[in-house]
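What follows is a single structure, written as structure tokens, with notes after it.
Of the protein chains in this complex, all but one are displayed in their positions.
Take a look at chain A:
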């Protein structure tokens, strides 16, 4: 028979949330600018900053980051076409345009940039069939559909594109299992499912999802270790745990997984020495998995962390400030069960 691919959580793995260490890790990360690894990741710097700032804000530590320096950096990354690049010298792309707008929203300073030009840039990337190209070179992906509508929604300008056509394209990427892939015909993947359910939430079209079927596929991502994988027969990973969990939250079925076990898995991916989260227990940490680890714990109801919005992966208070409340499918609000599980957890960890 098939051996289930999974990890084993060692008995000495971390089992409490090391918030201070994570904040120190992120605060120090940006100061290693001469580091080889840091320089190599320049091509995604804008998203890197978004990951770092968001996790700091979720931990109530945003003030430790250099606001002025970051806003200046963002401004210097806006191009004549209106789009943003990951870093200076790089080309603009929807991925980094969304990250830039998310960062400025965190800092309540969208006015620092030319918003109309951003809107023009996003609009210009929509194709005949409703899809979005990531940049002028024409790569099509439902990730970019999400980036486009999320960027516009944060700017309050969703009406700038043909939303009906955009929805039609995303729905044409729906699969036999209720999930979504990159393009029509592509296999379902938790990351794309997050993007597509997020997209349908922002555009008010969640009723088009087959939530029971998709929810089943998503909850089957949970492995005996408690961690979630992104596709059948893959290893669990902290970032996939976030994408699956956020998608389940969006379609109103987060109670279909075992929350206590997932929490145990996420906590075990912390590095007790350096702070930060890795993809799996014992691997190297990075800001990407640190954000998704902390955001995942927030969705699971950890009260030491600010509530996170599952669609934008930003603190709820930030979205409330700009009056943005994306739809979530509403089913059973299992507050009862959550409190039971928190109780259970305190029993486990006091041993």
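Just so it is clear, a contact is a pair of C-beta atoms (placed from the backbone, for glycine too) under 8 Å apart; a residue touches a chain by one contact, two chains touch by 3 or more; residues count from 1.
Here, contacts and distances are computed from a predicted model.
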Looking only at "General transcription factor IIH subunit", "Trm112p-domain-containing protein", "Geranylgeranyl transferase type-2 subunit alpha" or "Cytoplasmic tRNA 2-thiolation protein 1", the name UniProt gives the absent chain is "Geranylgeranyl transferase type-2 subunit alpha"
Of A:24, A:162, A:177 or A:316, the residue that touches the missing chain is A:177
Touch with the omitted chain, as defined above, among A:15, A:109 or A:186: A:186
Could you list which residues of chain A touch the chain missing from the display? 1-2, 4, 34-37, 39-40, 42-44, 85, 89-91, 93, 135, 137-139, 171-178, 181-189, 204-205, 207-208, 210, 212, 215-217, 219-220, 222, 224, 231-234, 237, 253, 255-258, 261, 271, 278-280, 282-284, 286, 288-289, 330-337
